[in-house]
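Left out: one protein chain. Kept in place: all the others.
Order as written gives the chain letters A, B and C; numbering starts at 1 within each chain.
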Amino acid sequence: MVIIVESGADRQTVDNLVAKVSSLGFTPHPIYGVEKTVIAVVGEKTQEKIDILEMMPGVQQIIPILKPYKLVGREVRTEQSVIPLGEGLAIGGERFVVMAGPCAVESYDQLSEIARYVKSSGAQVLRGGIFKPRTSPHDFQGLREEGIPIAMAVKAEVGLPFITEVVDIRDIEVLHDVADVYQVGARNMQNFALLTELGKVDRPVMLKRGMSATVEDLLQAAEYVAVEGNANVILCERGIRTFENFTRNTLDISAVPALKRRSHLPVVVDPSHACGIAWMVEPLALAAVAAGADGLMIEVHNDPPKALSDGAQSLTPDQFDHTAARVWAAARAFGRRVS
Amino acid sequence: MVIIVESGADRQTVDNLVAKVSSLGFTPHPIYGVEKTVIAVVGEKTQEKIDILEMMPGVQQIIPILKPYKLVGREVRTEQSVIPLGEGLAIGGERFVVMAGPCAVESYDQLSEIARYVKSSGAQVLRGGIFKPRTSPHDFQGLREEGIPIAMAVKAEVGLPFITEVVDIRDIEVLHDVADVYQVGARNMQNFALLTELGKVDRPVMLKRGMSATVEDLLQAAEYVAVEGNANVILCERGIRTFENFTRNTLDISAVPALKRRSHLPVVVDPSHACGIAWMVEPLALAAVAAGADGLMIEVHNDPPKALSDGAQSLTPDQFDHTAARVWAAARAFGRRVS
Amino acid sequence: MVIIVESGADRQTVDNLVAKVSSLGFTPHPIYGVEKTVIAVVGEKTQEKIDILEMMPGVQQIIPILKPYKLVGREVRTEQSVIPLGEGLAIGGERFVVMAGPCAVESYDQLSEIARYVKSSGAQVLRGGIFKPRTSPHDFQGLREEGIPIAMAVKAEVGLPFITEVVDIRDIEVLHDVADVYQVGARNMQNFALLTELGKVDRPVMLKRGMSATVEDLLQAAEYVAVEGNANVILCERGIRTFENFTRNTLDISAVPALKRRSHLPVVVDPSHACGIAWMVEPLALAAVAAGADGLMIEVHNDPPKALSDGAQSLTPDQFDHTAARVWAAARAFGRRVS
Partner (left out) sequence: MVIIVESGADRQTVDNLVAKVSSLGFTPHPIYGVEKTVIAVVGEKTQEKIDILEMMPGVQQIIPILKPYKLVGREVRTEQSVIPLGEGLAIGGERFVVMAGPCAVESYDQLSEIARYVKSSGAQVLRGGIFKPRTSPHDFQGLREEGIPIAMAVKAEVGLPFITEVVDIRDIEVLHDVADVYQVGARNMQNFALLTELGKVDRPVMLKRGMSATVEDLLQAAEYVAVEGNANVILCERGIRTFENFTRNTLDISAVPALKRRSHLPVVVDPSHACGIAWMVEPLALAAVAAGADGLMIEVHNDPPKALSDGAQSLTPDQFDHTAARVWAAARAFGRRVS
C-alpha cells in the first residue's frame, strides 16, 4: 500500500507514521516530495492493519495496491480455466456456450416444450428457476420443491445440463441432483454464508454480479467459493444499476474484457436481465460475443402471455431461434468453435 | 397500472390490448389522445399479469402505480410504529436513540471498556459484530461463536440492549439470547431466505439498505419480514453506491424523510459506514437528526490502532463523547426527547 | 400524462383536480380504481402545465408519457438519416465509418504522420482536438488558433474530412473552414447556447452524450440543434459515470440499440474515452459494431510517450491497424458495407 501524508504534516508526524508502519511488521519507504510526502509500504497486508494506519494522525489517504487474487486471478494461474458442465460440454475454452430456458419452471409441459425448442436452436444448457427470489414477498416465488421432479424428467429427455438458482443454504442439498450448475443470483452475490457452502460442493457455480458490485467485488466473491475448494466458478455479467432507466439495468460490456484480463475464469453475459426488453436481447447478445464472452444466458418462453415471471424480457422460441442463429454466426466470425 | 400504447399503433392493436386486459380480469379504460393512446387498468395486479401485458404487440411501456405496502406502508397504518428494544427503551417515538459500539467484538476487555464509555456518553444500545461479512474471504470474519459469551457478559454488566448482525439462517438461533435486536447488513438486504426466517422470531430486526437498493426496494424487503408476523422492523440508511468516491458510500439523506413519509417504521442512520471517514461522522450524524431520523448507529473503538476491522471510520471514545453531546443538543433543538 | 391521485384522497379533491385539468385546456379522464384513482390527461402538454398540476393537493405523482420528439424521433421520420460528411462519405447508411486521429493536434508533423497512418488502415474521417476542454485549468488546452492551419494543410493532403470539438460559441466561425464536422463534447451536451448556434451552421454536428445524461436527455439535446434548422446531427455514446472505476467511464452499449430505435439519427461509439485503457479499445469497438452502431471514433497517436493529452487511451498506429482490421471484418460479418 501507499500512504499519502497530509500536506503540511511536520517531520515528527511522518516519523511517527514510519514507526507505526514498522511496528506492524511492514517495511516503510518514506519519500519526501516537493508538494507531498508518501510512504510506500512493503509486506503482507491485512485489512485490519490498513484500517489501523488510516486512523493515524497525518494520514490523508491510503491507497491499497490491488493484490493478486490468490485463487481466481491471472497472476497465480495464467491459463484460462475450462469448466466441465456435464454431458461432455465445457465452458471457457474455444466453444461458445448458450444457456437458455424459461425464467421459472412452471409445469412439465412448459419446460419440456421450451427445452426441445431451445435445443433445436443450438442451446447447450437448459436454465429454469425452481426457487425464485422476488423483490416483493407477494409475488410468485417459484414452484419450489414441486419443480424438481419436473426438471429432472425434462433434462433427462433432452440430454441438456441444467442450471438453476439456489437462494438458501438449506436448498443446496435439495437441488444437488437436478442442478448440473448452481446459479447464485445478483442479490446473493455477497451472501458469503451461501458462497462458502457452495465452495464445498462438487458442482460448478455460476456467480452473477450484484447490481452495485464492482468487477473487483465480483472476483472477491468468486474467491469465497474457490477458497473452500470449488475452483469451478463461472462469472456472469447481468447489468449494473445506474441512473439510466431506459433499460432495467445497464449492461457493463467492459466487464467482459476486464474480468477476462484479471481472472482465468469463464465469463457469461445475461442480456435478458441486463436490459429487461425482449427486442434488445439480440443486439446485446451479439455485443457480448464480440467483446469476448464465453457464453450467454437467455430467457425463452413458449407462451409469453402465460409466463409467470419476467415475461417482458423473454424471447419466444421463434425470436430465440433468430437470435441464436445470429449468435452462432457471430461466434464463428470471432473465431469460436460452434458445436 | 397504465399502458402506454406505441405511437402509430392502429385501432385493431388497441382493441386486442383492451381484450387481453379484460381476459386477465381487469377493467380497461382506453383513452385516445392526440399524440398517444393510453389504457388505464383497474383491478388487483400481480407482477405476472403485468409481464404478460408488457409482451403484447403495441405496448410501448407499462407504468405500474405504486401500490400501498400491505404491512409497512402509511396507507394501511398511519400512526408511527414504536418498537421496544429491551431494557425499557423504544425507538420510533419521541425519544432519540443512539446505538454505539465497536465494529467487531474482539475481546471481553475491549467490549466492556467501550460499552462503559459509550453508555457514559449517553448511548442507549450497544452494537458489536460477532459474525462479520467481509468482501474478501481472506479478511477477519469476527470472533464467531466465541464472541457470544463475551457479549452476554458485557450487556448484563452495563444494562444496555445489544444489536448484532446475523449473516446466516443457521445463526439466528445461535444469536437469539445475545441479540436484543438482529441486524441485517446491506449485502443481505435481499437475502429473502434470511428475511423470511427473521419474520418468525420474537426480536426486532434492523434492516440496512443495500448499496444499490431504492427506497422502494428497502420497503419491499421490510415487507418480507413483516409478512411472516414480525412487525418490529427498523429501517437503516447507510449510504448508497454512486460515482462519488470522496466518501466510501453516499449518504442518501433524502431517504430519511422519504421512508418516514411512505412507512410507519422507525428510521436509523449509520453515518460511520456511509462515509467511512472518522472526521465526517459528526456532521452527518447532525444532519440525520435534522432530517428527522429516529436514531443513529455509530462505530466507536477504545484503541483505534488495534481495531481489527473498519478502524478508519470508528471514533475514539473522546471523539464519540464530543459527537454525542452535539447530537443530544441537536435532538433537543429539534424537539426530540433526550433521556 | 397520467395523474396518480394519493391514496385516501376524497372525492372533492379528485373533483378539484379534474376541474384544474380542464381549466388548463386538457381533457381529463378520471378512473376510479380499487386501490388508487388515476386521471388520464389528453392534450398538448407543456412542462409548465405539468408543474402546476404537480403542486395540486391530492397529487401523488404525475407520469409524463414520453412524447414523440418533434424532429429527431422515429415517430415523425421513420427512415434512417444518412448524413454527408464531405469527400463523398456519408454516415447512417450501409457503410460503416471509422473516425480516428490524435486526441489533440500538436504539430504538423504529428498530425500529418497520424493522418497517413490511419488512412492506410481504412479510417475515413480524421479527428483531432484544436481547442481542448480540460478538467483542470492548469492542463494543456490545445494549440488553439495555431492548430487551424496545421489541420487545414493535413486534411488537404490526405483527403479525409476532419472532425474537431467546439467549446465556445465564438469559435464556431473560427473553426468553420477546418471543421467538416463539429463535435460537441460530453461536458457541453447541455450547453444549450452552443447547441442553438450550431443549429444555424451548414455542417454536421456530432453530439457526445454527457456523463450523466440519459438517452432521453441526449435526444432532447439533439432536438436543440435540429429545431434551429440543422438536421445533420450524429449521436455519440462515450460512456456514462457509474460506481465502477475499473474503466474511466462505463460504456452503455444498450444506448446503441436504444438510440437507433427512438431516433433516425446515426449513432457513433467512442470506445477510447469510454474505457480510458488502450488494451480495452478493441473489444469495445467490436461490441459497438455488433450492437449496430454506424461508426466508431478512436484515438490514435504516432508516438505515445510524447502525447500531450489522453495518452493512456490512445492506440499506436500498429495497434490501430490491428483493431481496424478486426473492425472491418466484424462490420462485414454484420452486413455493413466496408469501403
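Here is the rule we go by: contacts are C-beta pairs under 8 Å (C-beta built on N, C-alpha and C of every residue); 3 or more make two chains touch, one makes a residue touch a chain.
Quick caveat: nothing in here was measured; it's all calculated off a predicted structure.
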Which of C:121, C:191, C:230 or C:323 contacts the chain that the document leaves out: C:191
Where the missing chain touches chain B, by residue: 212, 214-216, 240, 242-247, 250-258, 261, 274-275, 279-280, 283-284, 286-292, 329-330, 333-334
Residue numbers in chain A that touch the chain omitted from display: 2, 4, 7-8, 29, 31-36, 38, 40, 42-44, 60-61, 63, 65-68, 75, 241-243, 245
In chain C, positions touching the absent partner: 20, 46-48, 51-52, 54-56, 70, 133-140, 167-170, 187-188, 190-194, 196, 210-212, 217, 220-221, 223-224, 227, 240-241, 278, 304-312, 314
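Keep in mind that, in the parts below, only the chains that are shown with their structure count from here on.
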Distance between the centres, which are taken as Cα means, of chain B and chain A, whole angstrom: 25
Whole-Å gap between the CA centroids of chain B and chain C: 38
Interface hub residues of chain A, defined as touching at least two other chains: 212, 240
